[in-house]
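Below you will find the structure I want to go over with you.
A single protein chain has been omitted; all remaining protein chains appear in their positions.
And then chain A:
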């Protein structure tokens, strides 16, 4: 398929222009066919054979939490909702990747009343297309949500479309035992980080574990360098296509990265992040910049040995307070079948009660609600929560903060090319800028 010429054309491909008309027509067809469908639209409930009349005690939820543990936690949260409200949630679980790839179809077809999604550009995009419902009234009843989370839940029109439930930060992870053994100290500046890495090299470790076979892990490195060098606002503007990739600012990012590359594990393009994480776990690498999910590669008895620090300061004027912490949460379909119940469910998943259930059952995630009882957190979780709590700005990760086509078709190959040939920064940034212009055209 050729690349769309304009922003409008791109959008029109994602959302067929006839969708609005389609809905009207299908409603008419529904009315002619049964009459029943007219009042409720075509957004019938999922999974249960309940007649329309009993819709008052059910609500449907599209879930991408297909991994066994999160799936179980979701079920427990929904049980909690039923216990407190008497409303049964019909959970439609679709595996995480399929859900994400199908989201366009899903939202235009017949989505569940409430569905799980991500904060950031990906949320604003669908909110802007009118495929998600305004949740400002749910937000007015929520307590314990920080301003950073409110900001991350707000669409371009200033209304909230998203209820955050959990998140995880990106940071530099290491094994305490290894650092104690060699007497390493947490670096506070880029200079200290380079010195530390050189020391690690001398001690026979790969200083920084690194992998980019899947394409996305290197985005984390780019993001954090960009946030440290140019700050949060530049990150957002760059991702929105407003800033130029050929600017000196971006070049500095790549330049700094080039200086750090020799300290990274070599041949990273043939390595998955699991393998890189295992090199950390096997004490072959000194540290690894990744999300909190790196802990999945560690055995239960090794969890306490895992620690992290936020990426050190590069420019004192910018500081080291911003970071990537992707937020997962819930949204409501544009025309839910059981709207009242959907709003109740959304208020519940954002509440302290739901957060408490998550904390009690899942050690690999952090909950968004600050009033939640976090005494069940592991030391690592508590530290991660503090880190994000003290963050001045929370970015959502490169591919969640920009257009999906830009992230996957331009940035992934570009970063991989940079890792292969770090010398040609000019050529690289020019190429990204040219491709950006053909994608962000308005």
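Keep in mind that, in the parts below, a residue touches a chain if its C-beta (ideal position, glycine included) is under 8 Å from a C-beta of that chain, and two chains touch if they have at least 3 such contacts; residues count from 1.
Everything that follows uses one rule, which is that contacts and distances are computed from a predicted model.
S.K.: Looking only at the UniProt record of the hidden chain, which name from "Carbon monoxide dehydrogenase", "Response regulator", "peptidoglycan glycosyltransferase" or "ABC transporter permease subunit" is the right one?
M.R.: "ABC transporter permease subunit"
S.K.: Check the options A:181, A:195, A:233 or A:296 and report the residue that touches the missing chain.
M.R.: A:296
S.K.: Which residue, A:194, A:278, A:361 or A:431, contacts the hidden chain when the whole complex is considered?
M.R.: Candidates A:194, A:278, A:361 or A:431; residue touching the omitted chain: A:278.
S.K.: Of A:86, A:109 or A:427, which residue touches the hidden chain?
M.R.: A:109
S.K.: List every residue of chain A that touches the chain not included in the displayed model.
M.R.: Residues touching the hidden chain, for chain A, are 16, 18, 22, 25-26, 29-30, 33-34, 37, 42, 44-49, 51, 62, 64, 66-68, 70, 92-98, 102, 105-106, 108-111, 273-274, 278, 282, 291, 293, 296-297.
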